[in-house]
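The structure under discussion appears below in the form of structure tokens.
Only a single protein chain was left out; the remaining protein chains are all shown in position.
And then subunit A:
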Amino acid sequence: MIPTLLTLLPAASADDSSWITFDIPSLMQNFWSATFDGLTFGSIYALVALGYTLVYGVLNLINFAHSEVFIMGCYGVFFTLSFLGFGPSAPNLSVGSIIVNLLLALVVAICASALTAFLLERLAYKPLRKRNAPRLVFLITAIGASFTIQYTIFLVRGPNPEPALTMFKSRPIFEVFGTFIYDQQLIIVIAAVIMMVITERFISKSRTGRGIRAVAQDPDTATLMGVNKEKIIITTFVIGGILAGAAALFYVMKIPSGVQYNGGFILGIKAFAAAVLGGIGNVRGALLGGLLLGLIGNYGQILLGNSQWTDVVAFVVLVLVLLLRPEGILGTSLGRSKA
């Protein structure tokens, strides 16, 4: 048993007295590449975090099955790519056909995730609301729904990850601070930011958005204003699904080998942590939390010299932030009624 245990620890060289070492020169050297990659992952976290935060806003529920809404999007991407005949190595395609393929995969992923979110709310949560179930029951149902979807996928696709399908070979396009920025990073960050801005505008400006905010702050009063609460709730789930579907495409672009029945779990937890870090229920908080979590994880990984540390560092920072600011960095401003 002892050798097994030891291998779990990060490889410490013989002259190291402690088993944690801080590799500051390496962080300095790789700072910008860690930053760009951290922002790329961070924008994926942020898109998924929005789904947690929006549903928490209107239902006061941590929708643990949101990670499965995300993974269904990943399967949407995977099946689209295998249908289009992609393999492990990237084919030589023109920019135009790459864009067409990406958009096709995006549409399928969004449909898959949004449909999953829709069915989840209709089949799992709505019946509970009709019976006035206590909040704990919603939470347990969320966990149950998460496992149900995971093991349904397991039953159909088996335990192994799907083969990695590569859409295109990521190429460096320009150099900033002596570090290359890759086209893939740029596509992901720009597309994610556009989606986040649209979501933020939609929530703050549109009629449905006002309804979502009203239900989040005071569901009964919202109803008295003529807001159809049920319609707002299902819309919120679908918006969360759309964003998770987009995140799924970006995630599969970044990690083609991650499509697996339980592949949404870790990412889901991180996105949830991002939502809490920024202030759950707060749309801008989800964006900030996602980006921060992406950056912190990447810096920590380089500083500590092992990719196993990414999640540890991210969660240690989360705990520290919450100790000082239990409401998250931006607080729950979209938030609950104080009454």
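Rule of thumb we're sticking to: a contact is a pair of C-beta atoms (placed from the backbone, for glycine too) under 8 Å apart; a residue touches a chain by one contact, two chains touch by 3 or more; residues count from 1.
In this section, contacts and distances are computed from a predicted model.
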Just to verify: the chain that's not displayed, which of "Indolepyruvate oxidoreductase subunit IorA", "ABC transporter ATP-binding protein", "STAS domain-containing protein" or "Phosphonate C-P lyase system protein PhnG" does UniProt list as its protein name? "ABC transporter ATP-binding protein"
Residue, one of A:224, A:266 or A:320, that touches the chain absent here: A:224
From the list A:38, A:51, A:73 or A:211, which touches the chain that is not on show? A:211
Go through subunit A and note every residue touching the omitted chain. 207, 210-211, 213-214, 217-218, 220-229, 333-335, 337-339
